[in-house]
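Every protein chain except one is present and positioned as in the full complex.
Here is chain A:
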């Protein structure tokens, strides 16, 4: 138990430092592309860890049984799949992640409201701050890539896939929904991290949308945009 607390504390500390650096970068988005990408990779890597939020939630809600853990599976279609994310252009990817995280934030707020005392699950607040930091970095990354993360429509997801906590809810069902929601969130962040790592490993992909500095150096912008509109794999992405 103590080891878990220590890990959580360390985890929070690391994320806090990342947030600080994120906040600093947000002021002007002047960080280099590779540094920003590295930040996003690490943030995604940290947030995909289920011990950062899902596991505390499971223990708090008394779902720590094999049967209930088995029921805590991600709703299909609730979050964009890894393949779908990999098939997106960089700017579309960033817009999708930004929009998805926006809805995740709302879900986290809804979960937080169900607690009598917010201190009972401090990880919720930490996760909110982390997501906000990631969104800030995505904003900067979008700026570097010459676009905006705010303008695009979020990727459509299946009906009822998002956490809906109403006054007439079945608490048991709501607990499981929250669990599934967080499971999807962690999986989604893992997929996001995967794509970010691909960005770092595959220079060919980065040619599609090179950083803004590259644009200033005379890279053909129109060609880049054209290439960014190539057909989406398996037709899953309508935009």
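Heads up, the rule we're going with is that a contact is a pair of C-beta atoms (placed from the backbone, for glycine too) under 8 Å apart; a residue touches a chain by one contact, two chains touch by 3 or more; residues count from 1.
By our rule, contacts and distances are computed from a predicted model.
Within the choices "NADPH oxidase 2", "Oncostatin-M-specific receptor subunit beta", "Exosome complex component RRP45" or "Cell cycle checkpoint control protein", the name that UniProt assigns to the complex's undisplayed chain is "Oncostatin-M-specific receptor subunit beta".
Contact between chain A and the absent chain runs through residues 60-63, 65, 67-68, 71, 114-117, 120, 167, 170-172, 174-175.
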